[in-house]
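Every protein chain except one is present and positioned as in the full complex.
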Amino acid sequence: MDEQTRAAAFEERIARCEKIEPGDWMPSEYRRQLLRMMSQHAHSEIVGMLPEGEWITRAPSLKRKLVLLAKVQDEGGHGQYLYDAAESLGATRDEMIEALHTGRAKYANVFNYPAPTWADVGMIGWLVDEAAILNQSMLAKCSYGPYARAMLRICSEETFHKKQGQELVIRLARGTPAQRAMAQEALNRWWWPTLMQFGYPDAESPHTDTLRRWGVKTKTNDELRETFIAGIVPELRLLGLEPPDPELRCDKATGRWHHGPIDFDELKRVVNGDGPCNKRRLGERIKAHEDGAWVREALLAYNARHESPRREFSGAPA
Amino acid sequence: MSDSQGPVWQVFERPAHGHPVRAAGSVHAVDAETALQNAWAVYGRRPTAVALWVVPRSLVLTKSRDEFASLAPAHGNGGGSEQTYCVFCRCGTKIAYEESPSVLAATAEQALARAIEQQAGAQQADDICHAIWVFPAAAIISSESPTAECSFAPQPYKWFRDHKSFPTGALMREIEKEASKSEHA
Partner (left out) sequence: MLDPRHRAALDSKLLGLADDEFILGHRNSEWTGHGPILEEDIAFANLALDELGHGILWYRIVAHLRGEDPETYPDKLVYERAAGEFQNVDVVALPHADWAFSMLRQFLFDAYESVHVPTLLASNYRPIAEAATKIKQEEVYHLYHTRAWVQRLGLGTDESRRRLQTALAQLWAPFQQLFAPGADESLLVDAGITPDLRPVHGKWCDAVVPFLESSGLVVPDAGIVPDVRRPANLERMTALIGELQEVSRIAPGAVW
């Protein structure tokens, strides 16, 4: 079968909603795009542990503390599912980590922004996770089997993530003046970076059509952004919180939301390394990995010498 | 290819007692004991599994429908004695790999060919097998094993992972009611 026939057969499989498995024939561009998407999605989860993770030790109540710890742990777990799905296309975890650390691979840009107050934890949990959920529900139907399976597991675990962020913000918005001010300031910081998460406007997104045909992207960037705004703005306003956009309004006639211009130049700059926290976030990941090198070496050395017998711990109670 | 985090282990989960096992995902680990513990940390932290298996990925032979035709025939002596091979298939519109009846075979390739034969009977679209995994049953490290040192009891319900602990819907409705009351006041 020549390349063209194979490609046509491939697209027919996708049109029939069949899942593509690692051993199947696939266009090299499909393989490249999926590997890029899965590994960058994994990197985003891992880097995403950092801004909220900073606040675990300072969480202001027992409920918040345990919930935040469980949530950040979940993000690690989601990164794990995604690295493993990406490995099905031939990259090793070490290779993917190296790509992240050297800047060749990207991660969700939103994590290049700082989380300077407790309220930022709530905004990240509510806004960023809501945006992620919209994206993820689409990916759970993705044509590539391992990615779809990872996303199903992630979606089922994600339900409390956004809710814990929203509940945190609700408590602040209904709390003391200091708490309310903290919430509004955090919203001011996270609104635009979250809108940027949906990517460039459709007109400037070259891959959308191909990705749609390949069953990887079923909604456009603008469609998702619109859905996000329509869902979240009424709720924010009910809490007395206002996104920092004087042009934000809903057209009563069409039900469509209009928003002010998004600074995509800022997005480009930050994505390419010039954001407030890029160096710090990546620095923390690199440090964790390097500090852990002796640990990984120890495990490999132990394994080389021992057949992993299950040794008894004497004195343990029956 | 070597990986500083150790080789990959395929993880299988039993969702409930008496249920068949299905593929869950994979973990990195340097040895079997760590693999089972890592699997438990990653796949067992919610009460979605009562037992887990791990199997070295290197021992799992996987083929999808495209590749079935190119396989060697199922019969004939592969040489050597036969052992039980576990079979997992992804069939029809299902997205997960689920346990199928195991086969006896002398090699993994033979096992896979026999598994394909077993699946060949399925004619309905619902049952068509898209991809198969086989691996020696002896390679399984299981949390259900009677010699397992640790009981790996299924995780109890943890309130801090339950979305019911965050009644945002009810809270927002309450706030909406208050807002419309004060509008009419």
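Read from first to last, the chains carry the letters A and B; within each, the first residue is number 1.
In this section, a contact is a pair of C-beta atoms (placed from the backbone, for glycine too) under 8 Å apart; a residue touches a chain by one contact, two chains touch by 3 or more.
All values derive from a computational prediction rather than experimental measurement.
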| item | value |
| --- | --- |
| Candidates A:50, A:241 or A:267 - the one touching the absent chain | A:50 |
| Full-complex contact with the absent chain, from A:10, A:83, A:113 or A:147 | A:83 |
| Of A:66, A:99 or A:271, the one touching the omitted chain in the full complex | A:66 |
| Contact set of subunit B toward the excluded chain (per top definition) | 5, 27-29, 33-34, 37-38, 40-42, 45, 149-153, 158, 160 |
| Touching residues on subunit A - with respect to the absent chain | 46, 49-50, 53, 55-62, 64-66, 69-70, 72-73, 76-77, 79-80, 83, 93, 118, 168, 171-172, 174-176, 178-179, 182, 284, 287-289, 291-299, 301-302, 305-306, 311, 313-317 |
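Definition applied: only the chains that are shown with their structure count from here on.
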| item | value |
| --- | --- |
| Residues of subunit B that touch subunit A when the two form their complex | 1, 3-6, 8, 25-28, 30-34, 42, 45-46, 62-67, 90, 93, 95-96, 130-131, 147, 149, 158, 160-163, 165-168, 171-172, 175-176, 179 |
| Residue ranges of subunit A touching subunit B (in the complex, touch as defined) | 17-19, 21-25, 63, 66-67, 70, 73-74, 77, 80-81, 84-85, 87, 92-94, 145, 148-150, 152-153, 157, 159-160, 163-164, 166-167, 170, 174, 235, 238-239, 293, 296-297, 299-300, 302-303, 306, 308, 310, 312 |
